[in-house]
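All protein chains but one are shown in place.
So that you can tell them apart, the chains are marked A, B and C in the order they are listed, and the count of residues begins at 1 in each.
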Amino acid sequence: MQYKSQAVAKPYFVAAIGLFVGQIVFGLIMGLQYVVGDFLFPALPFNVARMVHTNLLIVWLLFGFMGAAYYMVPEESETELYSPKLALAMFWVFLVAGALTIVGYLFVPYATLAQMTGNDILATMGREFLEQPLLTKIGIVVVALVFLFNISMTMLKGRKTAISMVLLLGLWGLAIFFLFSFYNPHNLVKDKYYWWWVVHLWVEGVWELILGALLAFVLIKVTGVDREVIEKWLYVIITLTLVTGIIGTGHHYYWIGAPEYWQWWGSVFSALEPIPFFAMTIFAFNMVNRRRREHPNKAATLWALGTGVMAFLGAGVWGFLHTLAPVNYYTHGSQITAAHGHMAFYGAYVMVVLTLISYAMPILRGRAANSPKAQVLEMWSFWLMTIAMVFITLFLTAAGILQVWLQRISDTPLGFMATQDQVSLFYWMREAAGVMFMIGLVVYIVSFFVKGDKVAEA
Amino acid sequence: MSGTFTKSMARNIFYGGTAFFFLLFLALTFDTNQALPKRDNSANLTPQVIAGKKIWETRNCIGCHTLLGEGAYFAPELGNVYVRRGPDFIKAWIQAQPTGTPGRRQMPQFHLTDEELDNIVAFLKYTSEINTANWPPNIEG
Amino acid sequence: MRPPPALPRLRAMGHDTTLTADSTPRLSGDLAVWFFILAELLAFGVFFAAYAFARMRHRELFDAGQALLDRNTGALNTILLLSGSALVVRAVQGNQRGEGRRSARWMLGAMACGLLFVGLKASEYAAAFAAGISLSSSLFHMFYLSLTFFHFMHVILGLVVLAVLWQGLRQDRYRQDANPLESGAAYWHMVDLVWLILFPLVYVIH
Partner (left out) sequence: MSSTEHAHGTPLRTLCLWSALVGATLATLFLGERGGSLMAVALLLIAILKGSVVALEFMALRHAGMLWCGLVIGWLLLVCSLIAFAYWKGA
């Protein structure tokens, strides 16, 4: 560790992994509810479980991004963090607020929670992924602003590299577009239109800047390739991402009451969206092939390459599968969407955060890399989780294709629930793959506690 | 092949290209806002519909159902449920939950008043009249 | 658009390159701008193909809509863009001969062509909007407005680039390193290139 203040990243990473476990537990519960409908009902209705599952995902990724930023920015800026104390204080504020919110979801009826937390003053709750109470939303904004202040001040007093600029731009964009979560017009079409300004412009916009910056940082470290080379490719890739991704928002506007030209604009630009992901994969492999050093942390390199491949498959290929309007007409809101969502989030964001944790955590614990034994275990967890996710995606895709066929294309369409009964075999298989994922996650956590021969000191 | 590839050029193109496409997106958004009133059924946004939307939100319906194809995929699409089932069925259905059938997916009991039931039905009626370019493909949603 | 000083020929993807010899192929303009151009060409290309296939299914609608367009203005606009491109080439040639300052006027001429294009197009739009035409009026008008407006915005961005280059030429900034000039020029030619398909496609072929 080059700078003392980088140490604040550690609690963020630990919290991220902890919440990740929570997310998967609730995912498994939901997977079971898909086939055993009354499992845990009425103690834990599906909508509550789903809210916890998705909100935990968002929050742990945010913890991961923040931890990554606290780790990276001092090293990139070649200076200590502006205020490590503030960073630690915000960690606890965010963790407690997040925990309270989850407790609220689990133990207070949602409508009561809304009343208790000022939803009558400004109604923002009850929209997918933005279910957080008003107070939590305000808390997120405060934490984000303090975090950005801390990071920006650090950068201002130090070296400004392309990687940290891109990261900062992504983080500011994340905060700015989140403000649209406070805009909830009565007009449902407008509500949905601007809802995507948070959701799409996050995951296919500013988050990808963060993704690119994190990946570039780790690649520089593990390959030793010239910063100049990596940074200019970073710029090219994120340009392609935003050129296609911003107008690509249109692929969400086909069937929600927006004008029909979005079917064309959305199709044209989102047809190009796989290109940046493809470029990113090529880039990652190219840099690793041209490496100038053998970094002892093999696991981190594996995660970095995996991010490229899985992001391309999940976001690129599975996104493209159903992004064209004539296809999306049939697949919109089916299990195909769920398949894409799972692999894209895992491939792009889960894996990039794990890449950074994999690289940084050993250093934060005082060594350049974990012992070979621990790394082998970590790589096992990589393959278990990744292959499990591939299976989850394939089974959901199969379920989706069958669902679309039975419910929407066939001459005698089945009702929703009748269709669900027909595809339940795939849901069982998905649940099995989910268990495999959980095992992978347990192996991942165990790898942190495995000792073994020491590798060089950091 | 030899050529020049500089970081400063890549950076300028990133900032320029991003600004360009974001402006284009804003222009299209502006046009969308102009064109919406013809499609979004906003003429029928009565206080009852608005109250119904709030019930929709505060009961977290989106956590199981989809509305115009967005939401969870655990329970049926409700954008067209008004057309599929009609107002009386919707109200009776909500009141009858949960069914308690062993092994079946369950919907919670929300204890909605008659007025609240009317509001949610009004909201679903309003939603069903939004011009969604003929989506969903058939009545089953 | 200011390049770092005294780094005329950097490396492309890590390969060191020496000064270009006579026979070595050389891309005119920065590799980064060429990636961007390629992405833009792809976007336009997909849009053009979408137009053609949409027309295939709605021939009458497209023919009727196209009949209302002013082909002569379209041709004039083509000539303006071609002239602008040729003038930019003159500016690049002048800079190569070390006459950067004097070539600034060529750049100014190119900008004048671009501005005239923008003016003509704006009056075309004004007439269309006055007639109540919008993106939602018909499938043909959706394509007509989308394609031309997407291109129109590229012309405006191109004009901003040309203005920067003009400023640079006046200060003779590209004598050592023509890379920014050639990159900007390549972008401007791309704007011309896509119009060369757009014009016959939307205005002429029926």
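Please note the rule applied: a residue touches a chain if its C-beta (ideal position, glycine included) is under 8 Å from a C-beta of that chain, and two chains touch if they have at least 3 such contacts.
These numbers were taken from a predicted model, which means no experiment stands behind them.
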Candidates C:F48, C:F117 or C:W166 - the one touching the absent chain: C:F48
Contacts of subunit C with the absent chain, listed as residue ranges: 19-29, 34, 38, 41-42, 44-45, 48-49, 51-53, 55-57, 59, 63, 71-72, 75, 78-79, 82-83, 85-86, 88-90, 92-93, 96-97, 178, 182, 185-186, 189-190, 192-193, 196-197, 199-201, 203-206
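One rule holds for everything that comes next: only the chains that are shown with their structure count from here on.
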Distance from subunit C to subunit A - Cα centre to Cα centre, in angstrom: 38
Distance between the centres, which are taken as Cα means, of subunit B and subunit A, whole angstrom: 23
Residues of subunit B touching at least two other chains: 5-6, 10, 13, 17, 24, 31, 35
Of all residues in subunit C, the ones touching two or more other chains: 10-11, 13, 32, 36, 135-136
Touch list for subunit B against partner subunit C, complex: 1-6, 8-10, 12-13, 16-17, 20, 23-24, 27, 31, 34-35, 38
Interface residues, subunit C side, partner subunit A - complex: 10-11, 13-14, 32, 35-36, 39-40, 42-43, 46-47, 50, 54, 135-136, 142-143, 146
Parts of subunit C lying in touch with subunit B, wherever the complex brings them together: 1-4, 7, 9-13, 15, 17, 20, 24-27, 29-34, 36, 134-136, 149-150, 153, 157, 179-180, 183
